[in-house]
Every structure is written in C-alpha cells, then in structure tokens.
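Please read the structure below before turning to the comments.
Only one protein chain is missing from this complex, and each of the others stays in its spot.
Now for subunit A:
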Amino acid sequence: MARLLEKKVSRRHFMGLSSCALATIAIGSQVKVLKALAKDGRIDAPTGLGSKDVYSSCGMCVNKCGFIARVKDGVIQKLDPNPEFFIRSRAMLCARGNAGVKVVYDPDRLKYPLVRVEGSKRGEGKFRRATWEEALDLVAKNMNEIKDKYSRASVMFASTEGTFSEHFFTQLAECYGSPNTLRHPTLCLSSNIQGFGATFGTNPTPDVLNADFIIMSGANRSEALMTPDSIDLLRGDGGKRKLIYLDPRFTKTSAKADEWYPIKPGTDMAFILAMIHVIVTENLQDQAFIDEFTVGFEQLVPHVAPYTPEWAATECEIPAADIRRIAKEFAAAAPRAVYYQGRRSSFMANDTQMRRAMAILNAIVGNWDTKGGLIPNANIELTKHDYLAPWYDEDIPGRLDEGSVTYLSEKDGAWPAFRDRALAADPYPIKGMMVYKQNPLASVPNRAKTLKLMEQMDFICTIDITMSDTAWYSDVVLPEATYLERQDPLEALGGIVPVVAFRQPCIPPMFESKESLWIIQEIAKRLSEEIAAEFDFTMEEHLHHQVKHNPQILEDLRTKGIYYESTEPNYGRTRGTALKTKSGKIEIFSQKYADNGLDPLPVYTRPTAVPSNRYRLLVGRHAYFTHGTTANNPYLHDIMPENTLWLNPVEAQKLGLKNGQMVKVRSAVGEEKLKLEVTQKIRPDSVYMAHGFGVLSKAQTNIYGKGGSDAALIEEKYCPISGNVAMHETFVEILPA
C-alpha cells in the first residue's frame, strides 16, 4: 500500500514537472519573440497573461518613479518598475513604491466625505459620513463667511508637492483672493535653493553617475532615497568613486562610504570653509574657470584666511590632517568632484550661508556644468496653464508673513514665521484653513503651536487620501482619489536629463473618493461664477492643452509612461551664457546679499553649545517612510512598527538607562514617550528619532499609540534669510518613563 502511494505521488510529481517544462518551452519562446519585437518598438512589451498593464508614476514620495500596474479583473495585483523610466529612476521601485498597492486597499484610507459631528470638539475624532453635496456646500459657506467677516486673506491655503495637482489648489487660493498659500519649501529645501540660487542663479543637480569624488554632509542618500542619485552612488563595482560622508549618525550611507566622520552637528560650514582655505592657500583652485565664470574670488581669499583646518578641527571634531587631505583630493578630482548639497530641511538657523559655502567650494574648483560636476537642470517645456484671477474691489492685505524673512517666496510663504503672526493676528487674523495633502501637525516643528493655530480657526477643511493628524483636527475631510486611481496632469521633471511624467488611473476611484480637480472645481462653483469660470475645463482638455505644442508627449506617456527627448546629458549648455544672477556670473561674493545687509561671503557662527544634561535632537530619514505620510501603510508598518530614541551607550550608562526601556524626552516645547535604543551609531552629545510616529489621529490604526512625535519636540527656530526651519537647534533631556 505504502509503495502504491509512493508510486502515485512520484507519478503526479513527474506529471507536474513535465507539464511545467512544456509550459516553459511554449510560453518562454513566445515571450522571447515578443521581447525581441518590443525592443524594435514594433509592439508593446509582453504583458502578464490576461491582465491589463497601466503606465503611471509613483506617488509615494517626491521622486515620481515610473511603474507598470498589473491589473486583473479590476484589481491592482502588483506594481512593477517601468524599464522605460530608466533615465530617471533607473527602472526600480523602492519599498514604498512596492507598498503602493496597499494605499488603495487600506482599510484606514478615507472613503467618504466626513463632517465633524456638531457639538463635538476638534480632535475627538467624531465624524459623520456626509454627501459630497453637503460637505462641499459647507466648505463654500464657511469660506464665504470668513471673507465677509474678515477678508479674503483670512483663509490660508496649505498644500504639498508631489501630487501633480497642487497648482489647481494654489489657483483656487489665488482666484478666491487669498495671498496666503503655505507650500512645503520652508519645511524642506528653501535654504538650499536660496544659497545655491544666490551663487549660481539656480539650484543645480550633482552628476553623481559621473563624479569620481563625492562629499555628502547631511544628505543620507542610501536612506533618504533620491532618484537617480541614490542608485548611481552604488553603481559600478563600488570602487570607482570615493564617497566622504559627514553625519553625526552612522547611517546606511555611512556603511557604504569610504570615509565617515561623525561631525559635530551644526559645524559643516567650518569644514567647508577650511577646505576652501586649503585650496586657495595651496593654489589648487581652477583659476582659468574662476577668471572666466565667477566674480568675487579676490574677496574670498582674505575672507577664508582665518579658517584654517586646525581651527576647523576644533569646531567640527574632524582631524585637521583629514580636512587638508580631503580638500586636496577634492581639488585633484575636480571637475569630476561634487560637494553634494542634498535638499533636506535645514540644520541650523544659518543654513542659507552654509549652503552658500558649499556652492562656493564647488565653484572654485570649476565643477560647474561639466561631466561629473554640478549641472544646471534642463527642462522640457509644457504649454503653460493660464488663468486670470478675478479682480476684487475690496481691500485685500498682502501676505501675512510679508517682510518676516529676507527672501520670502510669494507662493511658498515661511511656515513658522507665518504661524507666529497668525497666532498674534498680526497684522490681521487668519480664521480659515484649507489644506491639501499637507500635514502641518506632523511636519511643522512645535506641534503645540500648530494645535493652537488650529484652535483659533473658524473653519478647517482637509483634502487627503488618509486621516492625517491635520485631517483628524478638521471640520470637513474630503477624500481624494489615490495616485493609482486618478488622472493627474503632466509634469516636467527637470534634471540632468529631463523627462515628463504623468499619472493615469489604474482603476476607477474606489468608494466616493474623487480627483482633486473635481473637488476644487466643485468648491469653485459654489464660491462664485467668476471663480468657477477659471476652472471651466476638463482634465482631458487640460492634458491636451499642456501638449498643444507637441501631442507626441501625451502619446508617449499613455503608452510608455514617460516622455524624453534625449537619454544623454547635454553638458555645458550654460557656458558662455549669462546666469540668472545680478552679474550674470557665478557670484562667490554676493553684492545682492551685501545690499540687503547680509554677509556677502559666508561667515561661520558657532552653534549653541549643548547644555549639560541635555542632548541635541537630530532628525533624519530612512528608506521606509516618506515624512509623516506612509508609516501607517501595512507593508511598511511591517518593516518599522515604531520609532526609538537613539542614544550612545556611554551616555546611557551615565543616565542609568537600558536598551529597550521607555523614556520621556522633554524639550522646551513638548514631551514625548518612546523606547530607548542604545547604539554606537550616534555621537554622545546627540539623540535621534525617526519621523512619522506619535500620531494624534486614531484613524491611523497601525501606528496610533506607537512611538513619539519629533514635531512635538522640535523648537521652531528658522533661517532669517530663507525662512527655512532649523531642525537641529533643539535640546532635550531624557528621563526614565
């Protein structure tokens, strides 16, 4: 009997195998043919059996990588990287990109319009399902009431990048008549844009692929993924380029770097100035380049005279000999060498000047607009979307944060400065808050203050795909269709090799979620005929308008998910042409800054010393979450279910604290509880916690009650030049919980 069974089994096994082998031959050969044809461009790439493939762009972070959605029976089965997107995202998808499927099929997603239950308090989370009609009427009614009672400027509009549709929202603000749009740059890279812009007239892209020598300070590219930089950094056999990495933490980038220096936080500028000092005193600069393309080198030389490597060594705790050697190696590798500027939130209040120092260092070795250096972004033109904001006879004041920082972006605003003035109603009150996909409660430092700001609002409306903390504290919550369910406009992604991306729906919007354009149009209709008239177009018309000059762009996007005109960089485009600076040249010495009472050359300021029994709180990224938006995603939650507070073992011993125990972290503005992680991976004078936890929204069921919020602890100091928040100027004490 046993033998019989065995026989039967082995027979079935054999049958299974042979049919399998047959399938390999049959399908395998077909695929080979299809693939060969696809290479010639004669037919589309082979697709999965019986499934529909949709080409679109990822919406999990800012990179907009290309993917192919494998859709079967109306269900998105899988998101695969789009090989056509190679020139931008190197044909890959990260953990977040792969987790995108769960954004659509997440029980926690927003499904219906919600209205806060009458009589309940904000933050209690008592919402009732409403019809779109009722919710939209309520939004328009409140917006109209606020303008009648105060002014059109009393409604603020907060929105975020990456949606491809943000411009519709800022258009609504402008048509409504409010100057107060609050975009993300002052929580991100505005100091960077300012510092590089003042020097080069633009914020260039480092040619990581072709650089032989890269210095990164604070740009944690193996965790804070940017395409294609994060990928290009690891290309080749790993030995072709040298990576010098400065970070108070041992990150995954440290693990990949040739040299890692745990720099004292806030002293990066000392390191850079000392490098410049070495280069100019040893005459290693590219003098021909400097003479032809820059202004102000002669002022730079005496300026950096006191900034010796020996001086810098005491500031940043990196040996002088190393600084000297690195400076020489950098100059020798130039122009295929970059001091990589990164893009993150600023560290300190002097961040713009630190970025200026980076830009100047790059300029004096001539690594500008040449292979392996800093490349000014190229762009593909799309036809501009024009509209005419209605004219209102009433007096509308200017931006609330006008004059709060030297260079205020009219559209972006300066978050912390704006919030302070709004809290003081100085010079006028802000009473309405329209939010599109921004989450100020998690992203603006000093959460208690943001809560206060929200308390004083007559009305708050949030449009999002998930119940963020900000949505949780809103009066009306409107569900947007996710990036996998909606048509988004085209967006030109500038870079060394520019491309155009867009999004098309993989499946129709689920539940009652709607495309943002529809939501905004419906609000516009209810506000006034004049405003509605500026939104009188369909998405399809908008897409065709964008490619009016070249319909091929839309053709390519629909069939390949990407449009590009060349796969190769075009180096040297700006050489011999005037840059967008006052002098038309690279401004080592900034007359513009001097005229504005700012240091025309970067002057080092020592960071505030860490008080005794306190630690400097550091922020930083990892590859699993995008800011505060994806921690609740079930796949990503599996990878990282909570955040911890990193503390060096020497300090843990001093405090008598053990790995894994709960601790209280207290700053001047807040207190949070989370688990302690005792690790060698951090300087003894600093602590670190990941962003995205300690949420207020109970509707984020996976992460509510887990970890701590950095936004609750960080003080809102900011750069007076760009308005960018300074994330590393907060000291905390640590107590057993």
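In the analysis below, a residue touches a chain if its C-beta (ideal position, glycine included) is under 8 Å from a C-beta of that chain, and two chains touch if they have at least 3 such contacts; residues count from 1.
In the analysis below, contacts and distances are computed from a predicted model.
Participant: Mind telling me which option in "RNA polymerase sigma factor", "Sugar ABC transporter ATP-binding protein", "Sarcosine oxidase subunit delta" or "4Fe-4S dicluster domain-containing protein" is what UniProt lists for the chain we can't see?
Facilitator: Its UniProt record gives the name "4Fe-4S dicluster domain-containing protein".
Participant: Using the touch definition up top, pick the residue from A:K252, A:R336, A:K371 or A:K673 that touches the left-out chain.
Facilitator: Final answer for the missing-chain contact: A:K252.
Participant: For the chain left off this view, which of A:V54, A:V71 or A:A99 is in contact with it?
Facilitator: A:A99
Participant: Any idea which of A:L636, A:M689 or A:I734 touches the chain not displayed?
Facilitator: A:L636
Participant: Could you tell me which of A:K78, A:R122, A:R325 or A:K371 touches the chain that is not displayed?
Facilitator: Only one of A:K78, A:R122, A:R325 or A:K371 touches the chain omitted from view, namely A:K78.
Participant: May I ask you to list the residues on subunit A that touch the chain which is not drawn?
Facilitator: Output for subunit A: 9, 13, 16-18, 20-21, 23-24, 27-28, 31-32, 34-35, 46, 48-49, 78-81, 90, 92-99, 101, 222-223, 225, 230-231, 234-235, 237-238, 250, 252-256, 260-262, 623-624, 634-636, 638-639, 641, 648, 679-684.
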